[in-house]
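The complex appears here without one of its protein chains, the remainder shown in place.
Here is chain A:
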Amino acid sequence: MPQTLRLFSSQLSVSNLLTLKIFLGLTKTDRVAVWEYTDDPEAATAVLIDTDTPEGRSQVKEWVDRKKSQVLIAFSDKGIGLPNGVLLLSRPLRSADLLAVLQEAATHCTSGSAGQERGKSSGPAAQVSALLEETNTSASFTGTGRVLNFLYKNHDKALKAIDRVGRSVIFDVWRRRYYTINLTRTEVEDLLASPVRSVQIQEMSSNDLAKEIQNIKAQDSDPLFWTAALAISNGQLMLGLLLEGFYKLNRWPDLKKLGADPLHMKLAALLRSGGTIDHLAHFTKAPVENIIDFINACQVLHYLENQQKSMPSVSPVEQKKPSEEKRGLFARIRSRLGI
């Protein structure tokens, strides 16, 4: 029987609070813990505080000072300066992230019994654990430990991911297709952004894959992975990529399909001849975080050459300076054509 646990929140906006209550409903079918919302802080098993407000930050401090027994969850953009033991739920509020944090909170409440249960599991679950172990101990792309990174690492496989409420999506990573009957595109994006440990992932044989996708429409996973990579980057390079690295495209990203962001178009044009993140930021005058997001997205879709650690003395990007006259002409053409 699952335990019923209660969550209280503080400093959340009205819309986030409403969303939170809806998301808590997703735990109804959970086998370990069902979460309910409570307005009584004393009755709560866990407390969620928006720590991006001054009041929220002082509440966290007060909570820690009083050594309350509840699990404390900080809802924050960066989670900088949080006391030890406080769980972090990153902004924006996403169901997958919330469910992962609640799972961790439930584990804290049950003195780690959930973790032991996981260890005892057998069959497909054991296979998954083994798969996850393998990824978690490998040297690269495990920093954020997100499902997207896991799929990137296993780009030659077909994998089935099952969320905590039993909804599934099949990724034929090699053929860049995905299949689902009960998840929306946004929900699959959320799943990709969620920690690997919060999702069950099973490797599928080609026979199993063929059987399971018989009556499901294939969807192109490129736009999905692209959007998810941009969304979860948070200005941090995927592990294995270096801030001072030299990056170059090996092919042009299909930005017509992936979204015609003018910055991405410009970065793609520059990366045909290659450059460092600093050079790209200098040339485009865009924030470094946005350049990093683009580099990550290109990496996930294998648009990048293997990066060179040592950069050429003068980046090709640096040499590109269109004349004022030409820039004026191009701007007038764009303006005339409305692009």
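Quick note on the criterion: a contact is a pair of C-beta atoms (placed from the backbone, for glycine too) under 8 Å apart; a residue touches a chain by one contact, two chains touch by 3 or more; residues count from 1.
The working rule: contacts and distances are computed from a predicted model.
The UniProt record for the undisplayed chain lists the protein name "Small GTP-binding protein", from the options "SpoVR family protein", "Small GTP-binding protein", "High-affinity zinc uptake system membrane protein ZnuB" or "Response regulator". Only one of A:155, A:211 or A:334 touches the chain withheld from this view, namely A:334.
Only one residue in the set A:235, A:262 or A:287 touches the chain that does not appear here, and it is A:262.
Residues of chain A that touch the chain left out of view are 249-252, 254-256, 260, 262, 265-266, 268-270, 272, 283, 317, 320, 322, 326-327, 329-330, 332-339.
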